[in-house]
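Please read the structure below before turning to the comments.
Of the protein chains in this complex, all but one are displayed in their positions.
Order of writing sets the labels: A, B and C. Residues in every chain begin at 1.
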Amino acid sequence: MTAVLELRDIKVRFGGVKAVDGVSLALEPGHLHALVGPNGSGKTTVVNTMSRLVTPTDGQVFLGGQDVTAAGPHEVYRRGLARTFQGIRLVEGLTVRENVLLGVQELPTARSRAGRRRAAEAADEALERMDVHHVAQVAPAALPYGVQRRVEIARAVAGAPKILLLDEPVAGMSAGERQEISAVLGRLRDDGMTMLLIEHDLRFVLGLSDHLFVLNFGQLLAAGDPAATAALPAVQEAFLGRKHVPA
Amino acid sequence: MRHRARTATCLLAASVAILTAACGSSGSSGGSAAGDVLKITYIADTSGPGAFYGKDYVAGAEYAVDQVNAEGGVGGRTLDLEVVDSASDQQTAVGAMTKAVKSDSSAVMYALLSQNALAMAPIAQRSKVPFIVGQSGVDGIAEAGDYVYRTTTSEGRFYEAMLSTLHDQGASSTAILYASDNPTAVTNATKTIPAIAEKLGMTITETVPVKTADTDYSQPASRIADSSPDVVADLTFGPAVTTSIQALREAGFDGPLYGTSALGAGALKPAGAAAKDTYYPSVFIPSPKLPWASGTSFLSEYQKATGSAPSFSAAGGHDQVMFLVAALQEIGEGDVTRESVKDALASVAGKGFVGATGDPVRFVDRAAVTPGVLVRWDGEAETVAPDQPSPLLAAYTG
Amino acid sequence: MSQQLVNAIALGSIYTLFSLGLTLSWGILNVLNLAHGAIFTAGTMFAFLLTEHAAGLPFAVVLVAALVGSALLAVLMEAVAFAPIRARSANALDAEMRTLIASVAVASIIVTVVGIQSDHQPYALPQSLLERHRYDLLGVHVSNVQILVLVAAIVLSVLLVLFVRRSRYGRAMRAVAFDRTAAGMVGISARTLQLAAMALSGALAGVAGVLLAVYLGAADAHMGDSFLLKAFAIIILAGVGSLEGAVFFAYALALVETLVGYYLGGDVRDALAFVLIVVILVLRPQGLAARQGWQRA
Partner (left out) sequence: MIDWFSGNEGYIQGALVAALLAASVQVALRAGVLSFASVGFYGVGAYGTGYLTATQGWGTAPAATVVVIITMVLSWLLALVLARLRALYLAMATIAFVLLVQIGALAWDSVTGGPLGLFGIPPALGTGGVALILAGVLAVNALTQRGAVGRRLLLLRKDEALASALGVNVRHQHQIAFVWSAVLGSLAGISQASLLTVFTPENLGFSVMVSALTALVVGGTWHWSGPLIGGVVFSWFLSAYLGFASDYRGVVEGALTVVVLVFLPKGLAGLFELLDPGRLRRAAAGPTGGPGGVSAGVPGGASTGQDRPVPAQEMGVSS
């Protein structure tokens, strides 16, 4: 079984800082993966490398078996890699529905008149799927944070991606809102969506993910079954923040 | 609802086009003014950077109109001078011009910026409106057609006499500093002066271009001073006049300077003593030593009437009006139309008229030829330069 | 040749004074302040009016008065235009564009007023304010005004660099230049810091204006414009916010311009600054002297 997305020995340097230092990982179809690590461990850089916003200093990125290291972010999106960002990034000035339409309108399939109609249908379907169709005509800024996050996820899934990267989707959320998002992610997994969830809170991903990657100081500290990986002393140490020994 | 908004948008955009296109084709008869009052539109830069000169042009024109009206007008008609401010702005000037040609004005006048005059002249010609331009540095204006006249002599024509005077005083070499973004200065620096110098057997030691907006003249000044010329042409404008003169002095050049009439009208005052021995030609200066009688009598009468001495701009404005008045006298009791004014202007241009800048002011190719005067700045005031040929412009008598 | 060097040093000193103020406002406030040239011109007008109405004042007094006047004008501009616009702009692109236009608008107001005030004619500070002397040193002409300009440029840039390096305000300003939310960390409100930066920037413009008016012998309402564009070239060469870089490249540009002007002619010299802007921006957008590429976005 080929990985949906694979990183091979990725290194990213900003000026003199090594943000990511030799990370290799593979995402399996239909699984919900979690990438955890303390603040500053390089999680977002890994996601940005996957979505091609960041070009690695060294290493390769494969999407569906094809080398996309040199591709642009818009190209990997068109090939089925969707993502959300750490902060809410809904476009002010557009309604919720128009925001979700952004997720489909740039796809090659949306070029024709019929394609545009199908795209609109896909957007409406995504709105329903994330249970935000009742606020379709509303300006997103007026909505509660949790709902805004679901609109973003709707936008990301509207284009029927093969893989979905979520960068700290529950950061700054109340317990109730976390629960809500957690349920949404569970439903997506049940539908067979391959996902990578970035999170700094280890506990949140434990019950949710199928596969855990732990990142520290730009390197992969551990990977594997969530519960077993989390129990490793090195992982515990990294998260409780006593002594930092780069592995 | 969205769809309707889009349609409305298109309709609105399209209607802009149709409206303006439909109206654009309409013409106007143009005003032929017969009767007691004869309207003239005077477009002038009375605000903005040109205002310093523009206001004087208007003052001179208004003075002339008042004089004529006080004596009962011309051909039984009184003159009504409508002054429109073109704000030293090309678009405003063109706007004022199109408005004026559609009005009932018998003639339109403009003074000052050649940039604006160049854009206005073709409109006058197309609309068949007599258009009398005052000061303007470039030659192309009167070429627009038979409705367009220029009442000041182009400055370059005075240069030969100016240089000969300096040559007679012992200058055998000259350097040239000029504003390369000013058409008049470019022509004079690269064509007029070299030709004259060759004729007189003067050598040109350096020709250095600068830009009006330049802020540092020490380097061009050094280049000029290093070439040790006897005299230096300073063809710059605005604050650059002071700056360049000071830089030339600081770079070690102590000889006489000469240049454009932009040196006049107070431009040398800030430079003060540093500018001592600067020469420039002018069509007029307010000096009782002016070598033609119509100029000195204009000076004293203007001074009497307004309480202040007329600048060369005021004399220019006065002469624009007097040119038209001469044409109206030619028409006499006859019908005044734009066409008859044009024909009368042509006739006057053939004979010349009495103006503050010459007696007579004559025309070659619809551009004025006046005697001119060489001015010298002695460090404190401008005077008529001693020992100058009179008239300054040899072609004036010939 | 050595005469050219003297000329270049004097020109570089004026460039320095002008560019320092501009790089402050760009580096700290993210304002491409196109009114900097107008404030510079206003400085000359303050000095001119002062000498007209109170003849006989010593040069130092006139200079300080122009400095204070220009600083106040800059603060007024920040308070009335820039700050409200920033507060109402939702994102960076919007704020940058709108403050840029506001600065143009303010420049238009200032230049118009100075133009009316001066009858749109050149105006000059009285000769008596600072008697000009010319010295011949080994065949090279040096004037006392050139020396004054150089000394002022050196003293003010050293003071400014020390201020930015050593003082609490200076550190806060530097912090803000790298991270826009950092002002609060140093215990100074962003508001105060912005006003201080504009005051400093305006003061430098005022001093530069008066010195230039004395150096050139005359001023007019539009004299700031050409400096503005030279200063942009300098700032871009140096990297936005780099004071030391601005000083270095002010002299470097003046030297290169002088040499190019001498050997290749005026048109090439005029184009030089603009070609440099485009080339540097394209090849190395962070400037030649800057430490890292934080400005590029």
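Note that contacts are C-beta pairs under 8 Å (C-beta built on N, C-alpha and C of every residue); 3 or more make two chains touch, one makes a residue touch a chain.
Please read these numbers as outputs of a predicted model, since none were measured by experiment.
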| item | value |
| --- | --- |
| Contact set of the excluded chain (shown chains only) | A, B, C |
| Absent-chain contact - pick from A:60, A:105 or A:219 | A:105 |
| Option touching the unshown chain, where B:103, B:261, B:357 or B:388 are the choices | B:103 |
| Of C:5, C:116 or C:264, the residue in touch with the unshown chain | C:116 |
| Where the unshown chain meets chain B, residue by residue | 1-2, 5-6, 9-10, 12-14, 16-17, 19-28, 46-48, 51, 85, 87, 89-92, 94-99, 102-103, 115, 118-119, 122-123, 126, 138, 140, 180-183, 186-187 |
| Absent-chain interface as seen on chain A, which is shown | 12, 14, 17, 19-20, 39-46, 48, 51, 53-54, 72-75, 77-78, 82-83, 85-95, 98, 101-103, 105-107, 110, 116, 137-143, 145, 148, 155, 159, 171-172 |
| Missing-chain contacts mapped onto chain C | 26, 30, 32, 34, 80-81, 84-98, 100-102, 104-109, 111-113, 115-116, 180-181, 190, 225, 229, 232-233, 236, 267, 270-271, 273-275, 277-278, 281-282, 285, 293, 295-297 |
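Note that in this section only the chains that are shown with their structure count from here on.
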| item | value |
| --- | --- |
| Per-chain CA centroid nearest to the all-protein CA mean | C |
| Top chain pair, ranked by how many C-beta pairs fall in contact | B-C |
| Chain whose Cα centroid lies at the greatest distance from that of chain B | A |
| Centre distance in Å when chain A and chain C are each reduced to the mean of their C-alpha atoms | 47 |
| For chain B paired with chain C, centre-to-centre distance based on mean C-alpha positions, whole Å | 37 |
| Cα-centroid distance, chain A relative to chain B, in whole angstrom | 72 |
| In chain C, residues with contacts to at least two other chains | none |
| Of all residues in chain B, the ones touching two or more other chains | none |
| Contacting residues of chain C [partner chain B, same complex] | 3-4, 6-8, 10-11, 14, 115, 119-124, 127, 132, 134, 141, 143, 212, 216-223, 225-227, 258, 261-262, 265-267, 270 |
| Of chain B, residues touching chain C in the complex | 48-52, 180, 208-211, 213-220, 222-223, 226, 238-239, 241-243, 245-246, 250-252, 266-267, 269-272, 274 |
